[in-house]
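Every protein chain but one is kept in place in this view of the complex.
Think of it as A and B in the order they're written, each chain with its own count starting at 1.
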């Protein structure tokens, strides 16, 4: 991935030349995904469809 | 290119004339923020029933209109104008082509907004037959004073000219650098403005063809569904117009502040292209419960809206990965442990990160808003302002304030007066908004409506869930008060910063991306293609609904009256408008001042 460096990039961070795996980001975003799915299921199927006077026509 | 050169010079050193434009734009934004915050705290306390002594409930809607227009249109757009001017000049590393043009658009924007603002605030003064209590959506047949619409039109023309200014500067740069990729920041500015031109054309048409002539009495009536639809044609992409400057900061400034680099320049470009394509053909999702629009059009709009989640979800990944890269560079380890290695003492960093976190929460309520039939549950409840106080009210506003701590020294050579106050301020905003927005969402699920001076009713009580109506009101009031205090601290810190002497050696560098622009397909930079596809998508999404609305109700409505909220005694005062406008501003400010003073005195005595 060294060709992905731009010409003017400073070379102070050696890590920039290797493939960087954002494993922490993947973990955080997996948590976010789980929260979204659980919250959606609650709001849509329990709160919304459980209410009185569902509009059916 | 520019990044290597800029290391020891600030933007102020290199581009003093452009710095002035950026400063003036930001100051315009902060003036709007101050006014908006004052109206905000009055509303919060009034609506929740904590303190209703300052204004009558009928005047609540004047302040609500002002709060919406000053914050959602003025604060956001002026900040955007300053930021984009900075971003274009910095990333192209060349001055604007003609600074006179630049000051012309600034004057148009400022003049237009002043006109509109005066018209709104005149609603507080009974002696003046002028007001615009129509809220920032100005749904006909409620009618504002003509000056309100005129000011909006002038303001929008100002933004168009600003966009032309940035495009022109880019074209001049391209002549000088024929084979270079568009620098990322400029790419973001240009794509955002393409979206803005497409979106604002509809509201400009609505104002110039229908609302303004109607308010002047030239046409008798309008078709409310048509003007509403034209408003939302503009009204959804406008939220991306607020958001794109925040994205620009998250993509291009935040990684450097964190000690990292942008994870992927190509994906950033893809995200902005997706916004150009998808942000406009979705406006009908604000009209899910409109009677005049067929269900099929609503479903198409929902599908587009859901796919519009993609660029934001991709942004979440790219920005967090860029920050994580910084943390790893700073020695961070572990799956979550790296979070400890970030510069949390820096208000610019912490503010932007908290803003991003709030945006993640706002993402959820946005998904609910986007769901077509679930809209029955939350449409026009206070859930909706709960949502957009997370997005525009925090993701955007808090990012702007946080970025100011980083940007202001670069455009003035004056260091921030107090970083500690800055840090406290951004955290306070986060806490205040967490309280207020959470309670607003919860009240929305109880069915509490938005946009009302007194949400309690004589004939019924709200159901109890997630805490009762009253305790949620207290939560909203506490949250709103903290937000007001946070704004005061922000403005105070900035004013004290302006008194600092200029220093040298505070230049900051923005570092290039890990995966740079060379990795991005050339076609991403072909703005003509994306503009063309965007227009086609908009036509596909809107041609049939608009045709159906006009076919059903006619261009000028199916027999609808006119309900001016600006004439008490029917007087054709249009000729006197300019004179009375000036006086009414003086009156309005004096009145507001005296009422605030009264309230303060009452508070001291109590």
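We adopt the following convention: a residue touches a chain if its C-beta (ideal position, glycine included) is under 8 Å from a C-beta of that chain, and two chains touch if they have at least 3 such contacts.
The rule is simple: contacts and distances are computed from a predicted model.
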item	value
Choices "Cytochrome C oxidase subunit II", "ABC transporter permease subunit", "Formylmethanofuran dehydrogenase subunit A" or "Molybdate/tungstate import ATP-binding protein WtpC" - which one is the UniProt name of the chain not shown	"Cytochrome C oxidase subunit II"
Omitted-chain contact residue, chosen from B:54, B:172, B:239 or B:309	B:309
Residue of B:35, B:203, B:355 or B:377 in touch with the missing chain, whole complex considered	B:377
Candidate in contact with the missing chain, chosen from B:163, B:235, B:351 or B:553	B:553
Residue among B:452, B:481 or B:500 that touches the chain left out of view	B:452
Residues of subunit B in contact with the chain not shown	57-58, 60-61, 64, 133, 135, 139, 141-142, 223-225, 228, 263-264, 266-267, 287-295, 298, 302-303, 306-307, 309-310, 313-314, 317-318, 321, 367, 370-374, 376-377, 379-381, 446-447, 449-455, 457-463, 515, 519-521, 548, 552-553, 557-561, 563, 565
Residues from subunit A at the interface with the omitted partner, ascending	1, 4, 19, 21-23, 25-26, 29, 33, 36-37, 40, 44-45, 48-49, 51-57
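Note that only the chains that are shown with their structure count from here on.
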item	value
Euclidean distance of C-alpha centroids - subunit A vs subunit B, Å	24
Residues of subunit B touching subunit A in the complex	1, 3-4, 261, 263, 316-317, 320-321, 324-325, 327-329, 334-336, 338-339, 360, 363-364, 367-368, 371, 373-374, 376-377, 445, 511-519
Partner subunit B, residues of subunit A touching it in the complex	1, 3-6, 8-10, 13, 15-16, 20, 22-25, 27-29, 32, 35-36, 39-40, 43-44, 47-48, 51, 54-55
